[in-house]
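To start, the structure itself, in structure tokens.
Certain chains of the assembly are absent from this excerpt, and the rest are unmoved.
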Amino acid sequence: MRLKDFSRMVNGTVFGDPEIELTGVSGIQDAGDGDITFISSPGFRKYLEKCRASCVIVKEVLGEIDIAQVQVSNPQYAFAKAIEFFYPRPVFAPGISPKAVVSDKASIGEKATIFPFAYISDGASVGDETVIFPGVYIGEGSSIGRRCVVHPNAVIHGNVKIGDGVIIHPGAVIGSDGFGFVFEAGEHYKIPQVGRVIVHDNVEIGANACVDRATLGETRIGKGTKIDNLVQIAHNVRIGEKSIIVSQVGIAGSCEIGDFVTLAGQAGLADHATIDSGTVVAAQAGVAGHLSRGVYSGAPAIPHKNWLRSQALFARLPELQKRIHDLEEKLKILEKERADAEHK
Amino acid sequence: MRLKDFSRMVNGTVFGDPEIELTGVSGIQDAGDGDITFISSPGFRKYLEKCRASCVIVKEVLGEIDIAQVQVSNPQYAFAKAIEFFYPRPVFAPGISPKAVVSDKASIGEKATIFPFAYISDGASVGDETVIFPGVYIGEGSSIGRRCVVHPNAVIHGNVKIGDGVIIHPGAVIGSDGFGFVFEAGEHYKIPQVGRVIVHDNVEIGANACVDRATLGETRIGKGTKIDNLVQIAHNVRIGEKSIIVSQVGIAGSCEIGDFVTLAGQAGLADHATIDSGTVVAAQAGVAGHLSRGVYSGAPAIPHKNWLRSQALFARLPELQKRIHDLEEKLKILEKERADAEHK
């Protein structure tokens, strides 16, 4: 691909030779001759000096470099497009492997691919062009939409509804029982978990992540929400659209999370927590109750700015203690003088 | 089912028309005509006004509502019973799928169900009426009790003993190697992990949870203990009866945990920690050493009441710092006056 063709593809503007031949795409530290690369943040600009890439994607044209540039409004997006071009998605031959088990009461869409050792239960359906990798289990009555990819050994239990364009990574479990017990007669009695999971279009669910079915009703993950590896989503949780749930986050039962929420890695939400749209919860934070739109850190989570101040002082607690001690000593002296004065 | 029949089933008392026909069960916000529902906490009472349920299960009779009521001692338990009635457990045809691999040195109980792609090793045994879903691996010499359910893609490695009525959720791993190495000659030398895992009756182990085998001896999970998704239980851990281990908890090697202990989500226990029966450890807490019966929070965990006070002051650290600063300024003035007075 010539640089001018790439530039046209991403609505860019070329600065340099538009006829340069691009043969690959690489990160800025690894890029070689023929590669296109990009600068993700100003901090990476330093790598440009030694960079052997043939072209760099930029947001603002850089003055003093020798490498050709393509200026675009969103360099990372243009970079994603370059990767797509040079690494086309694998295409799988459609068809149902005779080594899969597909119930004759299941329905498989056109051009779907069902690999060996996949198990598709009664009443389940798999949409057109969807790929079901080996070892995937799809439970009774569950439906998977079109153009989905369900990676190896993922488990989609019964009565789960998955939209179109959803990607489920290896080992993820959708529709496991919620963790619900009631204490009766000296035992934890299991509350049957008979609700559903609804996963809307274009959701991505990470490797070994877990999404529990609702006790009754639905656990719901809104359109375009992306969930990273090893995340726990408990029963009856509702997540809005286009939220980002980073690895190892834990969301307890019945939480409600709005749209465009970011939960950073290892954050935890207690039962029934509610988080307004647009909120950002920092890594390892702990949320109980309600968070209105904002940025939060700490456990319990407080506004990030406040947390920064408190956390800085946490590290200085020994100094604060020393200052308190000094004050006490000085005050003792003053008080003693006063007492002495009175005696006189 | 008529209301009077349900009431009899749960030892309740009807307030309203006992002949009402119940056709379903729902959460209070979703309940419609014919549904029975319940109030889990006083906070949910507000939903009753708009609730269209035909009947509500209550602990104490509510005065001013139109809906029929069933009064019981444990509404949540009665609710569980209602769910059981309206959503009977799925029944699986017993038998061994010819698409499973079952060693001829394994023993399979009566009315057990072995799905396709299950693998059952030499010397393993599966008890009566137990269901082994697709993709389950059962290792050499392991035994699974009666009326267990082992969900898809769970792995029960060799030399594991599982009691009766145990539920193992998808992707859970029981009997993986403990994480044990000894540093020798510049390498982490693997200490063979040759012990067992013993899982007693009525335990539940969550999706993608991990229970490591003992180095030597046993990792043990007591009767009726419930373990949520993505929990880590390391080698030689011993957990008592009827404890509750919430999602993403991590329990390091050789910890000893009593009966009726609750470990809330994402809590972590360091090696050899010991926790007395009846103790509650709050979410995200970190435990090292010994905890006697009580409620604990924070990392390191301290009594919850103390933690609440300290944590409240953490958020007020900037204010405390300001007060220290003000004291210093005022004291300076007093000291200066004193010095001035002495000079006179």
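As written, the chain order gives the labels A and B, with residue 1 at the start of each chain.
Definition applied: a contact is a pair of C-beta atoms (placed from the backbone, for glycine too) under 8 Å apart; a residue touches a chain by one contact, two chains touch by 3 or more.
Note that the coordinates shown come from a computational prediction; the quantities given were computed from them, not determined experimentally.
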Overall number of sequence copies in the complex as this file defines it, 2 displayed: 3
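FYI, only the chains that are shown with their structure count from here on.
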Interchain centroid distance [CA atoms averaged], chain A/chain B, Å: 24
Sites on chain A touched by chain B in the complex: 101, 117, 119, 135, 137, 140, 153, 155, 157-158, 171, 173, 176-177, 179, 181-182, 184, 186-192, 194, 208, 210, 212, 215-217, 230, 232, 234, 236, 248, 250, 252, 266, 268, 270, 284, 286, 298-300, 302, 306, 309-310, 313-314, 320, 323-324, 327, 330-331, 334, 337
Complex interface listing, chain B residues touching chain A: 25-27, 30, 74, 76-77, 79-80, 83-84, 87, 89-90, 99, 115-117, 133-135, 151-153, 167, 169-171, 202, 204, 206-208, 224, 226, 228-230, 242, 244, 246-248, 265-266, 283-284, 311, 314-318, 320-321, 324, 327-328, 331, 334-335, 338
